[in-house]
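Only one protein chain is missing from this complex, and each of the others stays in its spot.
Presenting chain A:
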Amino acid sequence: MQEDKVGPGAYLALVFAAVFFSGLLGGNEWYGVFDFTTLNGTFGKVVSKVSLDGETLTTATSAFRGTGGNGAMDGFLFALGLIPAVMFALGMINVLEHYGALRAARRLLTPLLRPLLGIPGTTGLAMIGSLQSTDVGASLTRSLSDDGQLTENEKDVFAMFQFSAGAMITNFFSSGAILFTLVAIDGSTAVPTSIGACIGVMFIMKIVGANLMRLVLAITNKKVSR
């Protein structure tokens, strides 16, 4: 890929991408228009159960997958729900790439990603995306690799970064954060740490894991070339 000029528009596109995929502006306020997850939306809920509770009729609702699904059938419907996100993400990335975001990302992140993970700065957007969505991270990594921008070893190191604590931010906030609402018998908060500390530990370990992969690859490559 030729080294194009990186102008202010490219940096603006990059800042937009970082904010858009970070979940920073999530929620149904007006600024949600700058958030991927908010614009991606959700499927509506359908009634899954109706029961008579004394005099009142109560209905339970669930996602379009229904309740109690399992196996291949459930997996298919679950996967169906992932398709809009992948299409939306790659559509947006194509637009942002057109405005130079990827070039700006590479310019800014190369000096950091090389020493930290041994991967090129072009992976910056995929890395930002992977913290919020495994599918976005994986699809972007696949297209980078298909475009020949990642070597086989770099791809494995980056895959390792994504595979441990996949979609860390989204997953932790959608289920792990519940732990911090638990209370002990005496009414005090049960978990003696913060969400931020857990996120920090996970991010550090993701980098450690990727470097373990890097180390193993370096050792095995040496053995092969001997």
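Keep this in mind: contacts are C-beta pairs under 8 Å (C-beta built on N, C-alpha and C of every residue); 3 or more make two chains touch, one makes a residue touch a chain; residues count from 1.
Quick note on the criterion: contacts and distances are computed from a predicted model.
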Protein name (UniProt record) of the chain left out of view, among "Aldehyde dehydrogenase", "Glycogen debranching protein GlgX", "Nucleoside transporter/FeoB GTPase Gate domain-containing protein" or "PDGLE domain-containing protein": "Nucleoside transporter/FeoB GTPase Gate domain-containing protein"
Listed residues A:60, A:179 or A:218, member touching the removed chain: A:179
Residue of A:71, A:115 or A:148 touching the missing chain in the full complex: A:71
Among A:17, A:89 or A:105, the residue in touch with the chain that has been omitted: A:89
Residue ranges of chain A at the interface with the undisplayed chain: 4-5, 7-10, 70-72, 74-76, 78-80, 82-83, 86-95, 98, 100, 134-135, 137-139, 141-143, 145, 152, 155-156, 159-160, 162-166, 168, 171-172, 174-176, 178-179, 182, 184, 189-193, 197-198, 201-202, 204-206, 208-209, 212-213, 216
